[in-house]
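Below are the structure tokens for one structure; questions will follow.
Of the protein chains in this complex, one is absent; all others appear in place.
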Amino acid sequence: MSITVPAPDPELAAGLDGPLTVLDLDGTRLPSELLDPHLRDIDEHALTNLYVDMVRVRRLDTEAFALTRQGQLVLWPPLLGQEAAQVGPARALGEQDWVFGSYREHGFALLRGADMGEFARIWKAYAHSGWDPREIRMAPSQIIIGAQTLHGVGYAMAAKMDGADEVALTTFGDGATSEGDVNEALVWASTFQAPVVFLCQNNQYAISEPVHVQSGVPLALRPTGFGIPSMRVDGNDVLAMHAAARIAFDRARAGDGPTFIEAVTYRRGPHTTTDDPKRYRDEAEVEAWIAKDPIDRVERALERMGANMEAVRAEAKIRADQLAKEFRAAAEHAVPPVADEIFDNVYAQPTRRLERQRLEHRAFVSSIEGAK
Amino acid sequence: MSITVPAPDPELAAGLDGPLTVLDLDGTRLPSELLDPHLRDIDEHALTNLYVDMVRVRRLDTEAFALTRQGQLVLWPPLLGQEAAQVGPARALGEQDWVFGSYREHGFALLRGADMGEFARIWKAYAHSGWDPREIRMAPSQIIIGAQTLHGVGYAMAAKMDGADEVALTTFGDGATSEGDVNEALVWASTFQAPVVFLCQNNQYAISEPVHVQSGVPLALRPTGFGIPSMRVDGNDVLAMHAAARIAFDRARAGDGPTFIEAVTYRRGPHTTTDDPKRYRDEAEVEAWIAKDPIDRVERALERMGANMEAVRAEAKIRADQLAKEFRAAAEHAVPPVADEIFDNVYAQPTRRLERQRLEHRAFVSSIEGAK
Amino acid sequence: MTETLTLAKAVNSALADSLEGDDRVLLMGEDIGKLGGVFRVTDGLQDRFGPQRVIDSPLAESAIIGTAIGMSYRGFRVVAEIQFDGFIYPAFDQIVAQVAKLRYRSQGRVSMPLTIRVPFGGAIGSVEHHSESPESYFAHTAGLRVVTASTPQEAYSTLRAAIQSDDPVLFFEPKGKYYTKGEVDRSIVRDLETANVVASGRDVTIAAYGPTVDTALRAAVAAADEGIEVEVIDLRSISPLDVDTVVESVRRTGRLVVTHEAPAESSVSSELIASVAERAFAHLEAAPERVTGYDTPYPPSAVEHDYLPSLDRLLDAVDRTLGRRNSRTDLDYSALTTGAAR
Partner (left out) sequence: MTETLTLAKAVNSALADSLEGDDRVLLMGEDIGKLGGVFRVTDGLQDRFGPQRVIDSPLAESAIIGTAIGMSYRGFRVVAEIQFDGFIYPAFDQIVAQVAKLRYRSQGRVSMPLTIRVPFGGAIGSVEHHSESPESYFAHTAGLRVVTASTPQEAYSTLRAAIQSDDPVLFFEPKGKYYTKGEVDRSIVRDLETANVVASGRDVTIAAYGPTVDTALRAAVAAADEGIEVEVIDLRSISPLDVDTVVESVRRTGRLVVTHEAPAESSVSSELIASVAERAFAHLEAAPERVTGYDTPYPPSAVEHDYLPSLDRLLDAVDRTLGRRNSRTDLDYSALTTGAAR
């Protein structure tokens, strides 16, 4: 008798045998016992909104990419291809909920309402963060892989202590699942039954490394070992993502603890604007995923629903162009930091040591200016 | 439809519905499809050897405990109750294999052949380690919880690269499973299909914290989320532990990668000699586990096999007493370190900075002695 | 009104009074609840304030700090315990890349009013990892405050200030002094930045903190027998250092000895000597001296008393600053340049 990895009952850890999908590539609706009850209110209007969201997110992404190429931004981590994986869950969030994400969460930032002027400042290296976390209830973007998952769990524990009707969503990549922090976050979430949703955007790569370097089994299997239920979802299907997130949020609000969602998706662009994906993957692979485009699919679904696609597309384009213009202007006019800010916000109560350095720095700057 | 934790097929992640046992409390043999094939050669003689091993391990433990109370040792983490969980796997190791354990692995140390004189020195605070790692192929004892699991995996990866017929066994506690390092070790082991055996001695407590603080599901479920097969085994059943370890070692040697064994056992004593378990657990719980004593059970099994128990007990007692005497003498006569050793073995190539400090320390010591 | 408390009990009282006074304060750590901590420092607190406010956490230091950060976002003031000095390193990333930087990263919009309690230091006869002094790592980290205490009163008053502070504070508790007693006035809450002159003298300044303050005070008494006046400064705050107070003292004494248990290399004593050399150069009359742990890992505790700063080592350093005969007077270093190192 052999000892192998258990294959959990597919009804329990949903989607392990194949990601949950409700929108087929051609836009037809596939039935899903699990997800359908959570999509009853999604009519043509609601789907159109999700469509417009995705178009806007993509436009923001391509605009920022172009601005980086033009030297307006210093760096950009594109999310092209991951629009549904972000828009679906972002639109399942309540206003009161919090998001703890990484550096690639432009969709979340946009839909949470980040000010584009501030947002652009991160990627101009003008600031380390690009929105007021308390205003849009989204933690500053996080570059240390996986660190934010613990923050999300801690926030959720605190919300539970306060009896608040708030859920924390924490999102991270496939690569992040290898970091100790992410696994510790699963331990804590499970032990304290925290109202937290883990969203793993499995975009198949951690920079150059394909996901099989991190795991030989679906990432959605990971949480089961911690006693956390999970769903493996087609991350290019905005409806499936939306429904799965609703299930997870409902569970959290009902006091049923954490849920893990693996969004199976693909990073079509480079890791960042400094990356060269040709070194580690074939164009054919990218093409195959373009065929699964998250936006095209919704267009087809809307068509099938009888929507006036010309009008919808026009409306989406107007709003996307407007956003792109706004972002470009924000990037161009962003206010650079002044050097004296180096010394601000290190401590709540300023220290003599640092104020001394501030004085010395000022004196140095004026001595140089004086010399000119 | 609800999303809950998957219950894996019990034939695949073995023992999740109840720890695998082959020796009943009354010494009768319970059939096990999985384990029996690996116990065919365990006759009365072999079982007697395991019995003697356990008696010796226990005697070493109680002797050391007593020596600590008498002030001969500064500290002792007792393993009372965990003898089978260590002897079973220790006797499945090949001479060529390596052990990477924590601080409570006295059974492994003894059976690997640690010199008792050196061994005593750790617990007299004379030395940080108590055997020659290369001689007995067991890494120095490890106090940083979980750190050794990565070392074990790395060793196994290296052995595989060399094509060596060696397995690394890494052992750790229930509490350790919460540390990031242990989870990263599972990632690495799985990705590189390293010939490593994870032995989690779940003795129900991490100091004062019961195992449910670390996990709401059996710890043997954890590795399944990483694609690593596992067995949940009665850790007070030396035969079940021996068979499970043999299965795991066989898998590793056959190139089938890592296996995880959860030994369900109990720490009957305090965490260490400075702990007071009355503060966090009931005597009744301890009593219930005394009824599952790993040694008694084998006595009964040997009786049933028709062994001359009087002779067996006498033989075991002689060998255990001899060991205790040896250990006591070793502890009493252990050579304390000299202060100059503080400066040894910090670097392979001594540095001027440290040699300078050594000189200054020597000069200081002689100045003080001169002053006396 | 004062009461006589051990340092451990003073910490316990500061925690209890903080929990009592502010319902956003909560405690988290390994074994701090039912057991009351391995040193019984949190004894009775879970019974009194409940398991929601005195939380036994799973065993993972990175997660203790990481989840405390999340709680800080919601306005909790978490007092996290790291069980022993040597177990803080798994949490290093969360401390230096998150706790220390979140205010800066967010342009002041996210506060981290976290207190991290760490029993530290040696001389307790324990095994590896249980006697370390890792404070210099955190002193080197911008954004953190690092404080310690030398008496029960200081422990009480500084810990209360730490918990009230909106800055993240590492509070290093001298575990070797947990059972020393002293008078504690619970109405005193201290600041987090000022050093104390705990003995006045005109000849030599000894700067110490935590467990070495006591040794320095004993050295002052011993030196007085030989007519040498030692001024002793309890630094209290390790980061930032109250360099002003030390400079003020060195202006008068012209001589400085810095002592701590941590190794010397790139440490708090390096910093204090460098800062004084920069700012009181003209007043220094002799080379500054250090009496610290040697630059080795913490040795087996059977020889820890040779490793740690001691009364005699301090006196020897005082003699060096005064040009009196000392252990290095005839020391021949010549072997070094030719021998050991290439």
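Structural remarks
A, B and C label the chains in the order they appear, each numbered from 1.
Everything that follows uses one rule, which is that a residue touches a chain if its C-beta (ideal position, glycine included) is under 8 Å from a C-beta of that chain, and two chains touch if they have at least 3 such contacts.
Keep in mind it's a predicted model, so treat the numbers as computed, not measured.
In the full complex, the chain left out of view touches A, B, C. Of the options C:Pro58, C:Pro288 or C:Pro309, the residue whose C-beta touches the omitted chain is C:Pro288.
From the set A:His38, A:Arg91, A:His106 or A:Lys124, the residue in touch with the chain omitted from the display is A:Lys124, counting the whole complex. The hidden chain makes contact, of the residues B:Trp76, B:Tyr103, B:Trp188 or B:Phe249, with B:Trp188. Remark: the omitted chain is touched by one listed residue; of B:Glu33, B:Asp162, B:Glu283 or B:Glu310 this is B:Asp162.
Of the candidate positions C:Ala14, C:Ala100, C:Ile116 or C:Val184, contact with the hidden chain is made by C:Ala100. In the full complex, chain B touches the hidden chain at residues 98, 100, 127-129, 132-134, 139-140, 144, 147, 149-159, 161-162, 168, 180-181, 184-185, 187-188, 191, 344-349, 351-354. As for the chain not pictured, it touches chain A at residues 74-75, 103, 122-128, 143-145, 175-176, 178-181, 206-209, 213-214, 274-275, 279-280, 336-339, 341-343, 346, 349-357, 359-361, 363-368. Contact residues of chain C toward the unshown chain are 62, 86, 89-90, 92-93, 96-97, 100-101, 104-105, 128-129, 136-137, 139-140, 142-143, 191, 193, 239-240, 244, 263-271, 273-275, 277-279, 281-282, 284, 286-290, 295-297, 337, 341-342.
Everything below uses one rule, namely that only the chains that are shown with their structure count from here on.
For chain B, the chain with the farthest CA centroid is A. Averaged C-alpha coordinates put the centre of chain A at 41 Å from the centre of chain C.
As a whole-number value, the distance joining the C-alpha centres of chain B and chain C reads 36 Å. Residue numbers of chain B whose C-beta contacts span two or more other chains: 178-181, 213-214. Residue numbers of chain C whose C-beta contacts span two or more other chains: 57-58, 60, 62-63, 90.
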